[in-house]
Every structure is written in C-alpha cells, then in structure tokens.
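Removed: one protein chain of the complex. Kept in place: all other protein chains.
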Amino acid sequence: MTEEDSGRSRNDRGKRGATGRANAEGDVLLEVEDLHKYYFERDTLTDRLLRREARSVQAVDGVSLAIHRGETLGLVGESGCGKSTTGETLLRLREATDGGVYFEGESVFDLAGEDLMAFRRRAGIVFQDPYSSLDPRMTVGQLVAEPLSVHGEPADAENTKEARRERVDELLERVGLSHSQRDRYPHEFSGGQRQRVGIARALALEPDFLVLDEPVSALDVSVQAQILNLLADLQVEFDLTYLFIAHDLSVVRHLCDRVAVMYLGEIIERGPTDELFEEPRHPYTQALLESVPRARSDERERAIDPLAGDVPSPRDPPSGCRFRTRCPAVIPPDDLEIAQEGYREVMDLRERLESGDVDAERARELLAGDGGGAAGEGTTGSDRSNGSDESEHGDRRGRRRASAVGEEARLREDVFEADLAGENRAVVAEALNSLADGERAEAISILRERFESVCERTPPVLQDGPHPAACHLYDQPTERRGADRTERSAGDD
Amino acid sequence: MISPRTLGNLRREFRSSALAKLGVLIVVVVVGVAVLAPMFAPHDPTTQNLDRSQLPPVGFSTTTNSTSTEMVNGSLEVINETNEINATLTYPLGTDSLGRGMLSRVIYGARTSLLVGLLGTILAAVVGVSVGLVAGYYRGRVDDTLMRSADVMLAFPSLVLAIALVGLWGRAAWRVPDPLVVAGITPEMPASFVLPGTVIVVVGLVNWVWFARVARGEALSVREQSYVKAARSVGASNSFIIRRHILPNSATPILVLGTIQVAAIILLESALSFLGFSGTTLSWGFDIARGRDYLASSWWISTVPGIAIVLSVIGINLLGDWLRDALDPGIGGEGGSGGA
Partner (left out) sequence: MLEDRAGSEDAPDGSGADTTTADPILEVRNLSTQFFTAEGQVNAVESVSFDVYDGEIFGIVGESGSGKSVTALSILDLVESPGRVTAGEIWYRNPDLADDMRDSHPEAVEGEYVDTRRVPTGVRRSLRGPTFSMIFQDPMSSFNPSITVGEQLAEAIEVQRRARANPRSTRSRTQGYGLGRFLTDSLLPSRSYVSAESRERATGLLDQVGIPDSAERAAEYPNQFSGGMLQRAMVAQALAGEPDVLIADEPTTALDVTIQAQILDLLADLQDEEDMSVIMITHDLGVIARMCDRVGVMYAGEIAERGSLTDVFDRPVHPYTEGLLESIPDPDDPAPRLQPIEGNVPSLIDSEMGNRCYFADRCPKAMDECVAEKPAEVDTAGSAEHRVRCVLAEREYDPTRALSGTEEDREREASADD
C-alpha cells in the first residue's frame, strides 16, 4: 500500500515541544511496512470436509508506520478497526499474513532463537484489561518477576532469588506501589493498582519500546489521569518509545506526539498531534473528533452532526474508500448536480439495495404505485426546475425513461428526508421500479450508472508527507495507478 | 498454589452447606476404613467357614427349610424342618454363602474400589489433561487430530470398551503393588488381596476423554487471557506457558471433574467385577454378583456391598459439589461488591 520511505518520514517528526524530546530527529526505531493480518473463518476440519470456503476477515489491511525513537505515536480508531491487532502483530504475538516489521532495521518476522529473545527483551506491551492481564493465581511479586525468570535474569547475581526480589521491589516502588504488597494476589488490588502492576511487569526487562494497548480505557477517570501521568514520567526516565493504542481521542491528545487514525484495517490519516486535532483533514477524523462529548457546561450548544450508520463488516469491506458508506462528504460524479444530503441518502439507499436489505417487496412499498401518495414526484419535481441544469445527455436519458416507465414509477414522498428532485429522483424511481419487477441487477446498474462516486471506484491512498489523509478530497495519485489498485484489490477478494 | 482466599471459600462453603459436611463425613469414613482395612476387618475376608454360612446381619434372623424323607412307621414321610438362624455379633453384617464375614469383605472391598477409583482417575487425568491442554492451547490441526480421536473413544459405551480391553489383555495382565503398602502407610495386606492392575489401566484409558474435553475447553478460554499474551510478549516458551498459566488456571474444573470421576470409576469397576471381568474377588461388584443367587434367602450378601457403593458414590459426589461451589469464581465472589 503506502510505501513510506524513511527519508520522507523524517519530516513527520512530532513538532510538539510539550514532552521536550528533540534528540530523536529521524531516528526510526520501529517500522511497519504494509502489514496485513487476515483471520480465516470456517477453517476447521469439518469445514474443509464440507468444502466450505474459508472466509477472510481483513483485520489489518496494509498498515505502514514509522515510530521514532523517544516519541509516542498514537494509534486511534473505533472497536474492530484493527488497532490492537496491529499492535500485537508487530510484536509477533500474532502471525502476520503479509508485510514486514523492522526493529532498528532488522526484520522482526525473521528473528529466531537468541535474536528473538533479545527483541522480546527490548519490546514489551501493556494490556487494556487490568483484570485479565494478571494471572489470578500468581502473586504480584511473581507476576513482575515472570519476565526475569523467563530470561534467567539477573544472570550475574550471586543469589538470583534475592536479586530478583530486589528488582521486583524496585519496580513496584517505581510504579507507585509498596514493596510490602509483593505477596498479595491481584484480586486484592483496585483496577488502577493492577494496571500499575502490569506496567511494572512490562518494565522489568528494561525495554526500549512499549506497545500500550488501551492502558487506561478500563479505568475510572480519576485513576486514568494517574496512570497517564505515570506513563509520561516513565517515558522520560527510561527513555521509552511508545505506541499508544486508544479509542479515546482526548487521552491521545495528552500523551502523543503524532497520531495515526485507523478505520476498518487501514490508516486513513496521520499527522502531528496538535495539527491533527486542530485541523483534521479526513472526514472520518473530523467526525470522530466532533463526536467526543466535552465535559463543559456549554456542551449542549456545540452543534454536532453524528455520523450515520455503522462500521461495515471487515469480512466484506466496501470497495474504494472504506469510509464511503458513512462519509458525510462523499464525492458525487463531476457531471451530477446534487446536494450533499440528497446524495448521501441516495448512496445509503444503493447500499441497502445492494446488500439486499431492500428487496422487491420493500421497493413496491417505497414506490407509491396505488396513487394514494403518488403526488410526490409531481410536486417535488415542479418545486425544483430540473430541465435547465441537466446536461444534454441527461435530457436524452430522461426522455427515454419517460416513455419506458410512464406514470407508475413515483417515489413515496417520505423516502428521502432531503430534497431530491427531478432527474435524480426519477432515476431512483426507475431503479426501484426495476427492483419491484424482480430485476435486481438492472436496478443496481441503473443507480450505479448515474450515481457512482470516485469514492467507491478507487481506494484513496495515504501518501507521504507530514500530515497525509487517505481521501479523494485531497490530492491523490493519478487515476491510472488507482485503476491498478482496484484490479489488485478485486483480485485479493 | 492454593491461595488463602480459596481456603476461605472452602471453609465458608463447608460451614454453610450441610450436604458438604455429609459428603466429607462419608468420604472420610470410607477412606479411613479402606486405608486401615487390616485393622478394622475382624476376619480374613477370604477364609471360608461353611458352618457359619449365610448368617444374617445383627438385628435380623432368617429361617432355613430343610426337607428330608424318613421312614416312619413303614411309610415314607416328608419332614419339613424349619431352623431359625440367628445373627451373631462375631459377624455383625452376616456372612456369605461360604461363611466369610460380610463386614470384612466390605472393608477390603472399599480398599479395592477406592484404590482403583483413585489410580484410575489419576491415570485418566494425566492422559486426558495433557491431551486436552495441548489441543486447546495449540488449536488448529493438533486440536482437530486429538479431539477427533477423543470423539471416536466417546462413541463406544465405556463398559463395552472396558470389557473389550480386559478381554484383550487378560484379567491379570498386570499386578500393581498396593501403593499404601509400598509407601509404608498400612501394614502388609493378606495375600488374598490383589489390586487389579488391568482394571486400573482400562478404566483410566476409558475415562481420559472426559478430562481431555474439560481441559481443552479451559485451555481454549485461558489462552485468550491477556496474561498469556503478556507471557508470550516476554518470550516465554509454550511449555512454560502451559505449565505456569494454563494448567493452574484450568485446575479447578479438572479437580471437580476428578472427584466425580472417582465415583464414576468406582461404579465402572463394580460393574466390571459384577460381570466377572475383574482381577480380584475382593470387590463390591463381585459380591453383588455372588449374592444374586441367594437373593431370596440371604438378601444381605448383595445388599451390603450395594449400600456401600451407593453411599460412597453419593459421598464423593457431594464432596465434588462442595469443591465446585467453593472454587467457582462465579459464586465464590471475585471481589465484587455491589458497585456499578
């Protein structure tokens, strides 16, 4: 997907001075290249015996990232967007389907034996759930000592047991627990204290890089702030590099130097934190930011326009831009005269039609065939003059349709909330009419012919640069390359 | 490995449940009797004494009818003689058809049943848990292969399978030394006491599937816990993870299953010896089978071992219920205090 050469990504360096680290100019610690992780469903013996085809879930689909030494890179997205899978795959806790991860230039996926153990020592992870991430049958001391015993550390000490205990005490104190709590079990601790234990365990091997997988999202707000501050302090003290995975944008703003936003397995925008928060470019980032309710008494006056619909299934992601099914700024064809609200609704209807939610029966309902509510098209049609704006091409098609469809194909008035009139409305009516007659494919193609957007044809590309957004609203490579990619992704499916 | 909290739960559950107390009482009595069999048993369980055959248990009496023909006054006369046989305290539970004390037989039978139950369960657990944990942890092809073969095992009725295996190997293929004697806990047993090794192996091999299924299910869920991922993230090997995390966190249901399996195996052993497929004659099931012919006259020969089986199975199951209730985190309370 996006080939990010390290030369370019140097410019991406977080410009935030808040954390005051300037040493890491251009020094890439970990690089992810075109990472893919697919899960396969229906892949058991029984399924094979029944010759059922395995179905792939595209959890991560071509993610590229570069994390610089000493920085915190935020990876943000809603549940199911693949952010946690990315974090676990790049640590080799899950097997990648395709792509590469390079830690200080060395391919992580090719490591084995001693080298792999060395990588494990230098890259760790803190998990989201402070309850399931601590083995309930081990004491806190045993938990924190586990990485040490796996690596046989400290190796040079005379009395390993004694040295290990000292190290555990030191770690517990550092994360704000007392060494007297060493022999207690996790259930005796609150959520925040457990998360401290998890952090102490991750620090035990003195790593350089930590994946923080939603470390505070299971905690209460007052405790959340404690943990975030602790993480920030530890980063300075131990010179750590973080990949901070979160669904909560406000938390990200406080900790991260740069942020990458994920949607359905892809990174759709990346940039320095302040810039991304103040001038989000991708419509999804904008919507995400807007949706976070602010804890201020004037919050009710802030107008927000929530995204409609749900995240599509990663089993069958939309063609082209994956966000197009919810995008409030989906791009109509150049020659189509249509307001954005109306276009959004037409696109939603197309989606429902293609997925089968709207069937012949439903189409008949939407068409006012019995004359009762049939006034719809006539009135709205005359409200808006359509003839003058229409291209000649449209006129011709209009005439053709008028003869073919005649009076019947009228839409019920309440099919669309937005004003949709004239030719556009007639085309929708025609398509529904075909559907009502059982001509599904015909209906789909009628609508596609008129309304097909660049957003569904071509997947937008996340380009290089300090603040790129994978969206057709912004500069995209030439159409030719896009066409290639369409074919490729079609082949992938 | 047993945390103070677990002990607390066990104690609390024990205090609040009368059934748990009953179960523990029965099991303690049965185990005590079995372990100290040579001390408790008043007679050698195999010494025959036909003079004292078919004595009833204390508190009961029975009659024997003997019919004889005799010449009285030149004619042949049938004389029906009814003898009343009274119980004696020497044989509190009566004697069987060969004059062996039922009490002693039940006591030695308890030892057979419990040892077969325990050793068989341990064998089944070792095999089953290993298979199950490996299948559940590795999933995929390993899982497919192991668990499909387990399914094949399940397709046979266990008794039929056991009979087939005993038939295949012979009843006395293996002699297992009595572990209690070997460990020096109890004095030397009489020569007549034989631990049926074949049966132990057979019941173990027949019952491992249950352990495999439970262990696999537990492993499947435990492997998804973040602490397993955490261990992998620091480079822990698979065998380390299985030993350190998967096994301890699967232990509770396996332990509960284990207690119930002891009862199930006792039943299976009894069934086998009832059908004559056991390597020993000192067994509850064997006595029930023998007593079948005397049910009309000497009901106690079958009934006494039958009651022993029922009681010990109930006791062990109650014990299992107590463990399950006390160890189940859903009931035992994971810190949860009414909050949001």
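By written order: A and B. Residues from 1 in each chain.
One rule holds for everything that comes next: a residue touches a chain if its C-beta (ideal position, glycine included) is under 8 Å from a C-beta of that chain, and two chains touch if they have at least 3 such contacts.
Everything numeric in this text was worked out from a predicted model, so none of it was measured.
Here one chain is not drawn; of A:Arg362, A:Arg448 or A:His467, the residue touching it is A:Arg362. Listed residues A:Thr97, A:Ser149 or A:Gln226: the one in touch with the omitted chain is A:Gln226. Looking at A:Arg165, A:His254, A:Arg440 or A:His467, the residue that reaches the missing chain in the full complex is A:His254.
Not every partner is drawn; the one left out touches subunit A at residues 16, 18-19, 78-79, 177-178, 180-181, 188, 190-193, 220-226, 228-229, 232, 247-251, 253-254, 273-274, 277, 287-297, 299-300, 304, 306-308, 310-311, 326, 348, 352, 357-359, 362.
Operating definition for what follows: only the chains that are shown with their structure count from here on.
Contacts from subunit B toward subunit A in the complex involve residues 1, 3, 5, 141, 144, 148, 225-227, 229-236, 240, 244-245, 248-249, 334-335. Residue ranges on subunit A touching subunit B, taken from their complex, read 44-45, 88, 91, 93, 116-117, 120-121, 123-125, 127-129, 132-137, 143, 146-147, 150-151, 185, 187-188, 198, 201-202, 204-205.
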